[in-house]
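Below is one structure, written out as structure tokens; the observations come after it.
Every protein chain but one is kept in place in this view of the complex.
Read from first to last, the chains carry the letters A, B and C; within each, the first residue is number 1.
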Amino acid sequence: MEIKSIKSQFPIFKNKINGKPLIYLDNANSSQKPKSVIERISKFYSKEFSNIGRSVHSLAVTATNRFEDTRDLVKKYINAKSREEIIFTKNATEAINLVASSYGENFIKKGDEILITELEHHANYVPWHFLRQKKGAVIKFAECNEKGEVDIDEIKKLISNKTKIIAITHLSNVTGAIMPIKKIVDMASKKKIPVLVDGCQGAPHLKLNMQELGCDFYAISCHKMYGPTGVGILYAKKKWVDILPPYQGGGGMIEEVKKDNITYPQSPTKYEAGTLQTAEVVGFSESIKFIEDIGIKKIMEHEKEILEYGLDEIKKNNSVRVIGDPKNRGSIISFTIKGIHPHDIATILDEDGVAIRAGHHCCQILHEKMGIAASARASLGIYNSKDDIDALSSAIKKCNKVFNS
Amino acid sequence: MEIKSIKSQFPIFKNKINGKPLIYLDNANSSQKPKSVIERISKFYSKEFSNIGRSVHSLAVTATNRFEDTRDLVKKYINAKSREEIIFTKNATEAINLVASSYGENFIKKGDEILITELEHHANYVPWHFLRQKKGAVIKFAECNEKGEVDIDEIKKLISNKTKIIAITHLSNVTGAIMPIKKIVDMASKKKIPVLVDGCQGAPHLKLNMQELGCDFYAISCHKMYGPTGVGILYAKKKWVDILPPYQGGGGMIEEVKKDNITYPQSPTKYEAGTLQTAEVVGFSESIKFIEDIGIKKIMEHEKEILEYGLDEIKKNNSVRVIGDPKNRGSIISFTIKGIHPHDIATILDEDGVAIRAGHHCCQILHEKMGIAASARASLGIYNSKDDIDALSSAIKKCNKVFNS
Amino acid sequence: MDIKELYQDIILDHGKNPRNKNKCKDFNKDAKGHNPLCGDKVHVYIKLDKEKKVEDISFEGEGCAISMASASIMTEIVKGKEFNVAKKILEHFLNMLKEGSKLSINSLTDDENTRMMSLSGVKQFPMRVKCATLAWHTFMHAVEGNRNTVKTEK
Partner (left out) sequence: MDIKELYQDIILDHGKNPRNKNKCKDFNKDAKGHNPLCGDKVHVYIKLDKEKKVEDISFEGEGCAISMASASIMTEIVKGKEFNVAKKILEHFLNMLKEGSKLSINSLTDDENTRMMSLSGVKQFPMRVKCATLAWHTFMHAVEGNRNTVKTEK
């Protein structure tokens, strides 16, 4: 694939970081935005802006159509069954909070069990913790093995007749492990347990097919998919949006408002309170088009090639320890360097324009399990090349030099 | 004031609507964006973008600083006491939901009373309705008089020792009534009742001074302040953010995460879960600068002049009935035309490029009170001029013609 | 686009003087429709015979000129017709609003076709399509015995 031409679609790479070209390897945190997305937002504000859904003047009609067109695009892209299954949220975090609240408060009671894993991002633990506190539910953590993956048997083992939901990541943002979601859903659905998938890392890097995957809920952050900040997506199966109550209350999500009662319309309207992220959603349509223009299969192949090259290169350095060795790995290389704290690594790399992340990556449980407080993480996007990996490797060597001189 | 030069800062006015210049009178719904805001967002994505607060590389540092600079700007603009009092949300609706949840679920119990008014937008009723359903609380509606305002005595009358919060609009989005918030706060604080102000319409049109106003919570939607979509602000007094629990759970809002417990940092971090609306918040800094460059006092004077001219002009048409006649009115003219449904009005006006809103404006309670299902609403922004009012008047005359021919 | 294409005289007439606006006697089917955006509300009453022929039909409600005219015309058109025929007419009608196709339905008289076509201007005003179809959908609901209120989403 012609990475150069893809990279040239991203204005940010025209800038220098500390006098060096930007090597952006912090994609699991947030991805950069192609020109088409940035310009779509500008154009929307400059030529088409209006609040949507509420007014009948021409601007409002156009804006509403652009917004709803994006919903159709998303529906198609993730192969959902109907538009009602696509709910726009602020981010993936809000999507999971929505489920924990609307599903949790109605279907989970004292003593019921919520099954998550040790791999989960705080976004897929804290909302369940709230529920634990409110309802007296129990959270069970499926164990992560030394390869940095959760074996399906570990999940199976913890299922009981009190299990009310399984909430699990699609692709670990620390070890890169890709979870066998379809198998887990098959197993869970036999016991009628709904499955929520934290798709934050899955969505930008894997082919999405909700009808095939079969999960009940899937949470997406658009800003990790080359899209604008401020918008996320909750996919929720029709059978759930038909019965779950609304989450936030306000304008737009009501049907009839009386002093003693309020009724609500159907999904997605029911779940989209107040003025929405109009420009962001419209802008996101260009992200999907960008991905589709390249093709997710090509993206997956390319990222796999760079990932494997990266793992090979980085392991050549004896002081580096790569975290996890999952059978099925995507887009993520977390590591530590002997004697150098991850934050020092990140600072030294930054001097060479190499942007990575250091810390616990919102996965304290996993880091504790691995006996470390923090790690360094290089995470890939479509614009990364072997050159970027080479820059990473030599910057890592520089860390060794600084600290051992 | 030189309105022409202000209007020229808004790219949208270069477009034609149905071949006519755009006369935008739907500002209470959402305002248009000046070039500086649109360009700030583009620049941020093109040169500075990164996720904030989490990484130590240079882009992340810059982005974080720009984001937090905006918080400082907001703090200063609304004269809050400290940065902890400024929480970024998705919109004003979320800000009110946050309070209804974090305050409501902890301080309001069965039989307690929530005092709102008949003027309230659904955003300031539905979240309390949720609480009513969950907790068995009672909602009391202070009556609106035929002038379209709520007399402070009506509020006083309803206060009891079970009143746990007063939630009230600053400026009605239907009648334009400006409520005497300071007096209400003074009255409430004597009885130790916190006051939440729905500042959606107040923020763009009135001088804001939280320390003088004295309210406990103030909700703002940035998109009505010439700012980006996808971002709102909750001002919450220090004494509340110190004790209220978080609202949504996820990354960024935690301190220490263990399998059996989670601790949280202080506000605002505690209330800002997940990846924030980075570009939107940074873009909003330009909205505040835009407003400050003109000066809110000048804006108020200008809008008052146009409002009075508009009321005079529109009342000259005998078939028009203006809704409400509040003593203290801001930026809003809602009306009906005899024999013509508001939606038909909006459609006919649109043909002349005049954008207004028709419907219940998310105030069904108020419309029911006034015995109408819907109204037409012209709402002002800084760029509106007497010419716009003249265009509105003649478009209204056209409605008469179409329907009486 | 001329506003008079939307507000044709037939529509203004039906909007101001809706036909069959009452609760017809002996109705055996009814349903409510609601368009939250405009606040349009209709309640359709039908007397359906055993062969599913619409013996009588009427409506109550309030709303914009388009929705009231559409309801009024709808009652005129389907009265005396078999449900299956009415269903076909609705299909043609929806097609006209969506595709802008000309309407010429065999089962209708020229005059009836003209009345139906008076709503064709709505196509240029996408936000108003729901106003034009509300009464029709509510009619379908009533016949099919669905007790939920018809809701047109925003």
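Definition applied: a residue touches a chain if its C-beta (ideal position, glycine included) is under 8 Å from a C-beta of that chain, and two chains touch if they have at least 3 such contacts.
Since this is a predicted model, take the numbers as computed values, not measurements.
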{"item": "Shown chains that the omitted chain touches within the full complex", "value": "A, B"}
{"item": "Hidden partner chain, touching residue among B:N106, B:Q211, B:Q266 or B:N404", "value": "B:Q266"}
{"item": "Sole residue of B:V61, B:I152, B:M187 or B:I372 that reaches the chain not shown, by the stated touch rule", "value": "B:V61"}
{"item": "Touching the absent chain when the full complex is considered, from B:P11, B:P127, B:G176 or B:G252", "value": "B:G252"}
{"item": "Hidden partner chain, residues of chain A it touches", "value": "18, 339-344, 347-348, 351, 358-360, 367, 373-374, 398, 402-403, 405"}
{"item": "Contact footprint on chain B, counting only the chain that is left out", "value": "53-54, 56, 60-61, 64-65, 252, 254-256, 265-266, 269"}
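Keep in mind that, in the parts below, only the chains that are shown with their structure count from here on.
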{"item": "Per-chain Cα centre nearest the global Cα centre, belonging to chain", "value": "B"}
{"item": "Interchain centroid distance [CA atoms averaged], chain A/chain B, Å", "value": "31"}
{"item": "Centre distance in Å when chain B and chain C are each reduced to the mean of their C-alpha atoms", "value": "38"}
{"item": "Rounded Å distance between chain A and chain C, as computed from the means of their C-alpha atoms", "value": "46"}
{"item": "For chain A, residues contacting two or more additional chains", "value": "54, 56, 60, 252, 254, 256"}
{"item": "Sequence positions of chain C contacting 2 or more other chains", "value": "37, 125, 127-128"}
